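Here it is: the structure, laid out below.
Only a portion of the chains appears, each positioned as in the full assembly.
Letters A and B mark the chains in the order given here, with residues in each chain numbered from 1 onward.
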Amino acid sequence: MDMHAKKKIEIIIEAPALNGVLAILDRLQATGYTVLPALAGSGRHGPWDEAGQVTSAGRMVAVLCILDATRLDATLEAVSAYLANRIAIVAVSDVQVIRGAHF
Amino acid sequence: MGALDLAVGNLLSPVVLFFALGVGAALARSDLSFPEAVAKALAIYLMMAIGLKGGVEVSRQGLQPQLIWTVLAGAALSFLIPALAYGVLRLISRLGAVDAAAVAAHYGSISAVTFAAALDALSRAGLGSEGYMVAVAAVMETPAIMAALLIARRAAPEAATGSVGHLLREAGLNGSVVVLVGSFVVGWIAGPAGVKPIAPLFVDLFRGLLCLFLLDMGLVAGRGLSRARRFLTAPLILFGIGMPLISAAIATAIALGLGLSTGGAMLFITLAASASYIAAPAAMRIALPQAEPAIYLTLSLGVTFPFNLAIGLPLYLLLARSVSP
């Protein structure tokens, strides 16, 4: 199988700030991203839980973005500037993709 | 009905009892919980029902001259209450400028569920109200958010992010505002005859679905209270109960000037006294990310909402009676 080394960014971010993050990814012309829901969690701001919430103020979502290593730094730079005061964590890992032309 | 009858009747209404059930279940750490999707849909339903009801009333009553004054008074109140709230908070609590401004936004803005509960209380008392109060409610959602942002910019220029214009657009297009105003217009256009075929859903089920929603609100409020207890200092709890009373007093005076009916005055006072829990929290996360969300969420939903629901509503009805013709 033909594999290509890429980077995967995972951003766990409070829901109201999601559009801000996605706008940055769009502006940097990231080839793609996917948003996953989260149910509950805990951190320095205490625990949260989506059950029964009407407002999205207190809840988190996860953004997954696979991209080429050459674009990693610029993306992290832009994202972390936006995240400055916000509730969010960002993790990067190595992945191998098939169909590398997609990224 | 005397004051005591009113108060007891309110406490024993299913709406209040189901809210209490939710709070109790959450504090007892029951695993009972409402699916988020259903809670969100119920919130949309309630806005539609409120909006339609108001629109149909307006199409029935025609446009009354007070409308314009009441809308303007509502907008002004929403814009000014935050300054007052901010002052009180800085005086009596230890909240920093940014946290205080964020909390203040919630008390200037309004809570659609409290409005819905007020409509339920009016039904129980057999009272009608001016249909355009829905428009007043919609108009009061946003100015407080702007006011709080301006306060924060002054007090802590580095904390506020984004432009006011951008935020104004976001808050004005907030889903709850759009559904409320949109359904109001639909009700107005369609009129009583057009709305009749959909009345079984939007009229007959209103009070039952409100109970469902309040059970959920109780669960969320209870969970919030048990998690964020440490944020609830005595001065903040005092604020959460005292601020609605201050706003209610001001609104009562204005209602007298506007010459509203008893029902209309009661809704106007309730709007002023209620604290937002859908539009304002989301706007604050965007505009003032440094403010601690647990503070404003817990204060608004865990202290002020239960207070308004259990004690405020009958009180506001008494106030409204005292000033209406």
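Everything below uses one rule, namely that contacts are C-beta pairs under 8 Å (C-beta built on N, C-alpha and C of every residue); 3 or more make two chains touch, one makes a residue touch a chain.
For clarity, every value in this text was computed on a predicted model and none was experimentally measured.
Report, per chain label, the number of copies making up the whole complex in this file.
Composition of the full complex, by label: A x3, B x3.
One rule holds for everything that comes next: only the chains that are shown with their structure count from here on.
For chain A, which residues count as touching chain B in their complex?
Of all residues in chain A, those touching chain B are 14, 16-17, 20, 45-47, 49-58, 85-87.
What part of chain B is in contact with chain A in the complex they form?
33-36, 39-40, 43, 159, 161, 216-217, 219-220, 223, 227-228, 277-278, 281-282, 284-286, 289-290, 292-294, 297
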